[in-house]
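With one protein chain withheld, the remaining protein chains of the complex are depicted in position.
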């Protein structure tokens, strides 16, 4: 039975990145749909549900992607609501690479830190990657400061994470200007920077003054990065006593997680691979 | 030579149902086109006609689908007019599953009835599935009452069928309300209900009063079905002395016909699989 992946993309052109990765993850047939919305997705899901017998349903799966993460989440919600009972197929969400990137960033830090003892700051902590990284850190027992230019948005993000993660240790914090960021970073061992393109949170000098900092991850792929001095290729480089990771540096891990996620979809028909389950796949890869 | 199926779908997203079935019918490469109309289809057909040599043309074929059956018929007409002489590829029409569903419904009844001696009533007989079922029954020699809320539309449908089927024994009949349906069903051995979703033609009690009725088929996949008491999973269940079939009950036959039709396309380059030829495929499957 051929492995069919139904790619539901919210953009006008379905991501060619996601298509290449699917092909390289042993998908036999890829059905790529563009401009997918909660309103038009139902028949596409039905076509996956009603064409193969119960024991073959695991050979069909759904991948939701596209540049807009909120749009992808809305599509996944509708997909899950379209299933009924055991008549379902596995589904993975990775709009804009947000889940795999957050997982790879947190896993990079995990190689060098004991999260249970880690105070962490996530910059751009209300964005798609930042909020996911904060969620994963909190679920690992870290104490997490969720930084944003807007304290209000940060509070909302913390509430959303707390609803998902039991006993999450979260602090909303205003961290937009370099002064605010310097203050927000006081005493932290880990910074993950996941801000918008072109926003510099800290200069090299400001970062050097953070005595407690052990690990810094910047997921911005295009310079200037958020934490000046980190290079996009950094993959565990020691800079002034801080272990540094850039976007391409964690890209290898991200890609492995993405491929493992696609392969996992075809192991059973009942999987929903989102932030936490995708991170778990990454943890298993690290441990093997 | 790889088997290429060119899927011409009249909807904004080409049916994922039809795509899975194509993959499961040994198609090697599926080219899925959406928003296909008679106006834009010509170059897509030319690409199938002019790329492979005469003896390899049978390895390319066309499938026309989409939710709108009339739109699919218009596309097939244009496809056939685009061919010239032997420079052609085989083509199958199954918009909204209408041809395979009608064939499966009639074949289910055929297992239990001698059509030459059968008086049949088709409810929703002017719709895509209903009219096709009526056509197939007429071609098998049954006497067919074509029911519709509108006598005028029923008369049109009968005329259209009579133009295709020699010696068709057809009666247009107004059958919208339960009273009209009860009256229309008087003396029939077979009812096929193919009305719009949510329309109940007969209550359980009304159906139980039809003494002559032997077989009832309801092709509505979503309850409430048109003939109350029939379950969508029914596949030859005896209910009060009537052998009953529901939409999912005949779904297995429908799917086999669909797959056999796709495979048949690649046996030669001159086939046109529409209502009657698709039914013939189903008959051959029953007999093997």
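Lettered A and B in written order, each chain numbered from 1.
Rule of thumb we're sticking to: a contact is a pair of C-beta atoms (placed from the backbone, for glycine too) under 8 Å apart; a residue touches a chain by one contact, two chains touch by 3 or more.
All of these numbers come straight from a predicted model, not from anything done at the bench.
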Interface with the undisplayed chain - residues on subunit A: 12-13, 15-21, 23-24, 30, 32, 67, 255
Residues from subunit B at the interface with the omitted partner, ascending: 1-2, 4, 6, 28-29, 31, 33, 35-36, 40, 43-48, 50-52, 60
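Basically, only the chains that are shown with their structure count from here on.
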Equivalent-chain rotation between subunit B and subunit A, CA atoms, steps of 5 degrees: 120
